[in-house]
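I have a structure I would like to understand better, so I am pasting it below and will then ask my questions one at a time.
Every protein chain except one is present and positioned as in the full complex.
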Amino acid sequence: MQSSTKGGALTRRQFVAAGATGSVAAVIGCKSGRQGNWEFLSDEQAGTLGAICDQIIPADGFPNATQVGVLNYIDKQLVRPYRRHQDAYRDGLQKSDASSRKRFGKGLAELALAQQLEAVTAISSEQPEFFELVRSHTFQGYYGSPRHGGNRDAVSWKMLGVPEPPVRGRAQYDLGKGPQS
Amino acid sequence: MTRYLKIAALAIAAMALLAVCGTFGASYYYTSQYGQGCASCHEMVNYVTVVHGSPHRTTNCMDCHEASLGTKLRHIRVHLFGTVPEAIRLRGKDVVAMVPGCKNCHQHEYASWHAGPHSATYQQILANPVQNTKQHLMNDCFRCHGMHFDGAIGEIVQPLNAQGPWRLMRPELADQPAIPCQACHQVHSQGAQEARPASRISVAGEPVENSLAFFDRRDRIHFTAASLAVPQLHDGAREVRMNQDPRQALCYQCHAPRNPEATTAAAENHWGSQVGSGDDRTPMGVHEGLSCISCHAGHNMNARASCKNCHPQMSNCGLDVEKMDTTYASGASKHNIHWVKCADCHQHGVPKMKTIQPVKAGL
Partner (left out) sequence: MKRVNAVIVGAGAAGGIVAKELAVAGLGVVLLERGKWYTANDCRKDDLRNQRTTFLGNAFGPEDEGNPRVWVDGDGGLHNVMPSEGPYQNNAACVGGGTFSYGAQAWRYMPQDFKMRSLYGAPEGSSLEDWPITYDDLEPFYEKAEYEIGISGDYSGTPYHGLRKRPLPMPPLPPGREFGVLGPAARRLGLHPIHIPMARNSVPYNGRGPCMRCRWCCGFACEVDAKNGSQNTVIPIALNTGNCELRTECMVKEILTDDRGRATGVSYFDENGHLQQQLADTVIVSGCATESARLLLNSKSRLFPNGLGNRYDQVGRNLQGHQYTGALGYFDFDTYDDIGPGADIAICDYNHGTPGLRGGGMLANEFIRLPIHTLDRLPNGTPTWGPAHKKAMRDWHRRTIVIIGPTQQIPSAEARITVDPSVKDKWGMPVVRIQGNCHPHTYEIGDVQAERAQKWLLEAGAIDTRLLSQAQNAEKATHVPDANKGGPHKPHSGLIPAAQHQAGTCRMGDDPKGSVVNKVCQVHDVDNVFVIDASVHVTNGGFNPALTIMAVAFYASNALVHNWKGTGFRS
C-alpha cells in the first residue's frame, strides 16, 4: 500500500500507473494555463488588494489582514461564490492603482504606510461600492471561519478572547435519566 | 482489410512506445523530485510550497500519499473539469492509509503510540458495550475519535440506541485506529528539518513541537497547539492554577471539562467549568499547576516512571511516593492521583516540620 521509492526503485504497478497518467496528462494538456500564486488575482493585483486590506485591518500587536490569509480567502472566493464580483475587482483594482499613481507617482503597493492610508481613504470616497465590497470581504476573511483560507489558526478569534476550537466537554449523561414523552 | 490492420498495428505500436517512454519519464519525474512533479499542477503549488518549509521537505509526496492509477485518474478528471475544491483535503481512507507511512520513519513513536490507549480501533471505540449503554452514539463522538471518518455516525455503527448489540457498518475499519497520527499531528507544518523537541518536563513558554496540532473535524483543518486555548478551570469559585504549557492545550480539546450542570452552585453563580468535570483530569491538590505532559509521555500516554522526575528516590522525606495510597499505586485507591491533597491522608492537619531551635547569641 505504501509506496517506498527511495533510490528511484519502482514497483511495476507504480511504473505503469504513473506512466499512464503522465501520458494522458501530456496529451490533454493543462486547461487553465494559470500562472502565479493565485487562482484569480495576478501578483500585481494581489499587491494592490493587499495594501487596501491591510489598511482596513492594520497590524496593531495583532496581525494585519494579509498576515492571516485574507488575500487567500478573497482569491479563492472570486473563483467560487464571488465569481459575480470578478469584474468589480478587476476594474476596482486597476482604478485604485491608477489613482495612486496619479497622486503619488507610484502603485499602491509601493507606497509607504502613511501614503497608503491616504490613498485608501481616497479610494473609499472615489469608488465607494468597490471599497465596500473589499471591506466586507476583508472582514469575512479576517473574522470568518479559517476553513475558507483566511483567519489562519483563528487568530482573530483568539484576539477577541473567543478560543477556537472551544474547549468543551462531551454531553455526558445517563441515558436512563430524564422525562420521556 | 490488411491496410486497416497495418494502420491499426502501427497505431498500437506507436501508442505502446509512447506509453513506455511516457511511463518511465513520468514515473521517474513524479517520484524523485520532492514534489516538483505534483507541483506541476497549479492546484498543488501551495501545498508543495508548504511541505518545502516543513521537516518533511526531503520526503517525496508518494512516500506518504497513496498514488494508485485510480487516484491519479481522479486527479486528472478534477483538474480538467475545474472542480477543484476550495481546499484540497485528504479523505478519511487516505488518512488511515498514511499511518503505515508514518511508521516507516517514526518507528519508535509508532511503537509507543501502538502500546498506548490512543491507538484504540474503531471497533474498540464505537462498538463498545460499556460505553454505548451509558452514552448516546452521535456525530459529536467523532470530534475526538474517528474524526477522519467521512460520514455520519449511523454509517459506521448500528443501531444508534443503548440496547445494542452494536456492529460496525464498515468492517474494513474495525481494526483501523480511530485516533490516527493526524489527529494530533499536522504533517505539512512549518519547521526545521529533523528538529525534535528536547525536554519532557514542561514550563510555560517552551517552544512547541511544530507538528502538534488538533484536527478539527468541523473545519477539517488542523489548529496548531500554540493557537489553542488552555481553559481556565475552577474549583468551586476558586480559579485553579493552570499550567500554560501550550502542548497540553491539545489534550484539553478532548479531555475537556463540561459546562456546569443545572442547579449546581457553579451554574447558579457562573463560576465556570469545574475541575474534574466531564473528561477533565486537570491536576489539583499536591499536583496543581502541572502540565499533562509533566507526567504523561507523548504517544503512549504512560505516566509510569514519571514520579521520579520530581520525587527522587533519595528524597529528603524518605517517602516512596509510588507506593503511597493513590490511584498511581492501585486503581482501587480512593485518592485519585490527579487531585490528591495532603489532607486526604493527614486528616488532622499536616504535621509540623521538626525545626531546630535558634541558639541565643553571646552564649
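Lettered A and B in written order, each chain numbered from 1.
Note that contacts are C-beta pairs under 8 Å (C-beta built on N, C-alpha and C of every residue); 3 or more make two chains touch, one makes a residue touch a chain.
It should be emphasised that the depicted structure is a prediction, and the values quoted were computed from it without experimental measurement.
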Indicate each shown chain that the hidden chain touches within the full complex. A, B
Touch assignment to the omitted chain, from B:111, B:138 or B:305, lands on B:138
For a quick check of understanding: of B:161, B:190 or B:309, which residue touches the chain that isn't displayed? B:161
In the full complex, chain A touches the hidden chain through residues 55-58, 60, 62, 77, 80-82, 84-85, 117, 124, 132-133, 135-137, 139-140, 143-145, 147-148, 156-157, 159-163, 166, 168-171, 173-175, 177-181
Please output the residues of chain B touching the missing chain, sorted low to high. 136, 138-140, 142, 151-154, 161, 218-220, 259-263, 267-268, 270
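Following the convention adopted for this analysis, only the chains that are shown with their structure count from here on.
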Report the inter-centroid distance (CA atoms only) between chain A and chain B in whole Å. 27
Once bound in the complex, which stretches of chain B touch chain A? 18-20, 22-32, 41-42, 45-46, 60, 62-63, 66-69, 72-73, 75-76, 79-80, 82, 86-87, 97, 100-101, 104, 133-136, 140-141, 143-144, 162, 214, 216, 218-221, 223-224, 226-229, 231, 252-253, 256-259, 273, 277-280
Quick one: in the complex, what on chain A touches chain B? 1-6, 8, 10, 14-26, 28, 30-32, 34-35, 37, 76, 80, 145-149, 153-155, 158, 163-175
